[in-house]
Each structure stands twice: as C-alpha cells, then as structure tokens.
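Here the complex is missing one protein chain, while the rest keep their positions.
The block that comes next holds chain A.
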Amino acid sequence: MAKYKLPKPGELSSSINYNPPAKDWMDIPVEFKPATYPAAAKEKDLLTVGFPNAHQWTPEDEDWNLPDGWEDTVIKGIEERLSKYRSFKLFMDVCVRCGACADKCHFYIGTGDPKNMPVVRAELLRSVYKRYFTKAGKVLGRLAGARDLDADVLKEWWYYFFQCTECRRCSVFCPYGIDTAELTIMGRELLNLLGLNINWIAGPVAACYSKGNHLGIEPHALKSNIELMIDDIEDITGIRVNPTFNRKGAEILFVTPSGDYMGEPGIYTCMGYLMLFHELGLDYTWSTYASEGGNFGFFTSNDMAKRLNSKIYAEAKRLGVKWILGGECGHMWRVLNQYMDTWNGPADFLEVPVSPITGTRFENAKSTKMVHITEFTADLIKHNKLKLDPSRNDHLRVTFHDSCNPARGMGLFDEPRYVIKSVCNNFFEMPENTIREKTFCCGSGSGLNATENMEERMRGGFPRANAVKYVHDKHGVNMLANICAVDRAAFPALMDYWVPGVGVTGTHELVANALVMKGEKERTTNLRGEDLPGKEGNE
C-alpha cells in the first residue's frame, strides 16, 4: 500500500479557492439550482391552446426530450421573426457594446451574474444569430462572437430569458434605444416553439383561453367572489353597492386583472373600485367573459397575446358600451397601450372616452378607447367630485412604487401620485434613481411570480426593496402603494424578507378608505377590518 502523506493545514487551506472560474461567459454552463427557476410548463396547458411540441420535461433533467430537428425549428423561427419584426433585426445588428445598459438590470444588480447584464442576455441570442445569419459569424465563428446552437445554449436561453421580467429599465439607458425586453420576448417565443415554457405562464394562458381569466374563475364564481366583497363593504360602511354583470347598454365596461378577484391584498383594491363606482353612480358593468385585463399570452407569443386580448373589444362591442375603463395592472397596460389597437383595433364602434362625472375628454385614449383608472380618479379629484377624508389613512406612511409597465410603457407617473397624495397625508418618495422611468422592478413580473422560484424573486427584487428600506429607515414608511396586481401578489413576500414592517396596497384601496360615501355609517375600520386611527377599541 502506497504511503499517503497527509497535507499540512496550510496546504489544505491554500487549496480552497473561493473564486469562481474565470472563464468566458460562453464556456460557463448553466447550473439549475432549486428555487432559482420556475417550474416547466405542463403538457396539458400547451395542448389546450394548440402550442407546438407540448411534452413532459423538467429543467433539472439532463435530457429535455426535445423534438427531432429542434435546431431547424429554432433557426427557422429566428429567420421568420427577423423578416417580420424590423426591431428584432435592428437590435441584433446595432448594439455597439457601450455598456450603458450593463448595470441597470435588477437581476444583475441583485446577483452580480454578468449573464444578467442586458447586453449579455441579448448576446445569448445574438451569438446564435451571428453564427447562422451573418457572414462574419459563419466564417470566423467564435472570433466574431458566434456560436453553434446546441442543447446547452438552449438551456442557457431558458434560464436567462426566464430571469428577465421584461421591465425595460435597461432600454431607458440605451443610446440606440435597444429594448432588451423585446429580445427576451423573441427568446421566449423561440423556446415556446419547442414546448419549453413555464408553468406559471402556460397555466394562466390556458385558463384565460378557456375561462376568460388567468385564475380560471368561472362566471358564477366571479360573481359570488364579488358578492363576498359587497357583504364586507356593507359591514364596514353600511352601504350595499350594486354592481352589474354582462349588462348590455351600460356606458362603460370595466376590465381589471383577475388578481383583484381573490387573494390578499388584491381584493381590497377591488373593493375600492366597487365603492368608488357606486359613490359616483357610474353606469358601468363588469364582464365575466372579458374578466381579465392582464395577458400572460404576451409572455408566450405575439399571436397568443393577440388572441387573448381580442375578448376585450369583442365584449365591448357585444355589450354596446361607449368606452372601457381599466383597473390597476402592470403589463396589462403595456399591452393595451402599445399593442391592442394594432392587434384588434380599430375600435371604431366605441367613442372617445368622456368622464360622465366631469365631462373630461380623454384625448390620450382616443384611439384605444380605454382609460386607466388612476387617470379617471385623478380627474375626479381635480374637479372636486369626491369627498375625501385623508386622515383615515393617517396611520400609514406611504411610498409609491412605479409599476414598470405603466411607467415605462405609457408614461403614467403623476396621476397615481396625485391620487395618493389626495387621500394620504404622509407620502414619501423613494430616491430619484429608483422611481418614475428609472423604477426598479418587483422582480416577479412577466410571469415570474411563481412560488417555487422564491430565491430568484428575492434577488431580482432586492434593488427595489433596498430603496423601500431606505425610506422605511429614514421616514418610517410602512406602506408600499402600487398600481399592479403582480406587485400586490409579489411584494408582500419581498417586503417580509427585506423590509419587515412594510405592507402592500393598491392605490384604490387607499382611495376607498378615505372616500366619504353618501349615507355611510361612521366607519371604525378600514377595508382590511383594522381599526381606523382614533377609532381603536370601537366595535
């Protein structure tokens, strides 16, 4: 037996290398660690909507059961999209790697992983584009930054394209206006061609296609959910609100994300809408068919997004309304504001929205015919149409998170702030480079707000939480207001982890708590059943 010499302690410790390998990004394969990625799409959900290559697989499997000839499918997919979308072709060619976007992504800032730099995320796809679609890449290969498409590349795409929330913060800083979110969108479309989507997206898409909303709530359940809220509103205010459903001839159709129908704290925002509309005597209707404003189809393919979106105009037409009012949601508004008109318009059967209360004509919505609820409410407040008692929110010290899509997708910065400041006496802004068009994402957008990828969400949301922590420490902020259903679903966990003691609220929950309704009884609690300031101990 060979004599084995034990190493000395010094030799042992010097053999431990804390440093990660210093390799080129192309040579570092993806490692799937639990809780850092979402679960794979289920075959049944893809089949429901007719997506190609539905099959069973899991990300941690060595073999993803890819269909025969998958490489051709992807290359042809790229070719088709290059010819269809000029922006895609431009974004592939125009980047000069100036690095302006590099440190702007919340996932990069929260992980320090260079593959989360928007420029590198784009390069994951660009390297394949170069190899198959540019002369330099075909001839020079890796020297020109090109590489072959293989299963490892595909896994890398999947890991990093589902580690981008399409929030578009990086695009604000790109001197060429490259929208890396669009590259993620292309990447996800290509993966979708192979049946490689995620469960948290594919499930809601299938539910929305068959039931009208992401949560799969059927008409009777939607109605009874809202009736539960009506009971709670009556307990708190003494007033029974009386919304209508699928009512033909109503003036306005109201569409909101289904996250508002169940789950806390989304339902309180929904109660806020109900109370506001009742107080105004608004001639409006809910729809159990167009029961979803959000559009997870947008995270699968352009065609699916268009299909799921079409029900909004179709329902407006069927009911014969004049215009559409939309609730608090994030990506819903990017889709409505930037895509709906082109996909399913022109909505020439609708009228340019005019507030029946103030007479304000919403010129900004004259094409889509759909108004954001904070624009609508801000206009009401500006015209003194609401009786408000902001002191009911005096126990709150509020900050506002600009939800990425309304902020960067439609420039909605001031209306929500105006509304919040009108209904709350204590409002504090987060630092300038973390709000408005530079807002940091919640880390859970674009279908990433699953539960199994909690660590991924905590990393991605760290920059946002870090700014909330600052105002929490400095001003005692204890409430994070927003205008997005995903924010309302995802922020409670993010706050509990990074900034305990900060709650999460939709803007219209704050409005409804401050709203003094005609004939209401003396309120002692807010919509959550918590004592109002100065009313503690009342029953």
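As a convention for this text, a contact is a pair of C-beta atoms (placed from the backbone, for glycine too) under 8 Å apart; a residue touches a chain by one contact, two chains touch by 3 or more; residues count from 1.
Going forward, contacts and distances are computed from a predicted model.
J.: Report the protein name recorded by UniProt for the chain absent from the figure; options are "Cysteine desulfurase", "Hsp70 family protein", "Branched-chain amino acid ABC transporter permease" or "RsbT co-antagonist protein RsbRD N-terminal domain-containing protein".
T.: Matching the unshown chain against "Cysteine desulfurase", "Hsp70 family protein", "Branched-chain amino acid ABC transporter permease" or "RsbT co-antagonist protein RsbRD N-terminal domain-containing protein" yields "RsbT co-antagonist protein RsbRD N-terminal domain-containing protein".
J.: From the list A:I267, A:L319 or A:M517, pick the residue that touches the absent chain.
T.: For the chain that is not drawn, the touching residue is A:I267.
J.: Could you tell which one of A:Y209, A:W343, A:Y418 or A:W498 touches the chain left off the display?
T.: A:W498
J.: For the chain not shown, which residue from A:R459, A:H472, A:H508 or A:R523 touches it across the whole complex?
T.: Answering carefully, the residue with contact to the hidden chain is A:R459.
J.: Among A:D113, A:E437 or A:E520, which residue is in contact with the omitted chain in the full complex?
T.: Here the residue in touch with the unshown chain is A:D113.
J.: Identify the residues of chain A touching the omitted chain, counting contacts across the whole complex.
T.: 13, 18-23, 28, 31, 33, 35-36, 99, 102-104, 108-114, 117, 224-225, 228, 262-265, 267, 431, 433-434, 451-452, 454-455, 458-459, 462-463, 466-467, 470, 489, 492-493, 496-498, 539
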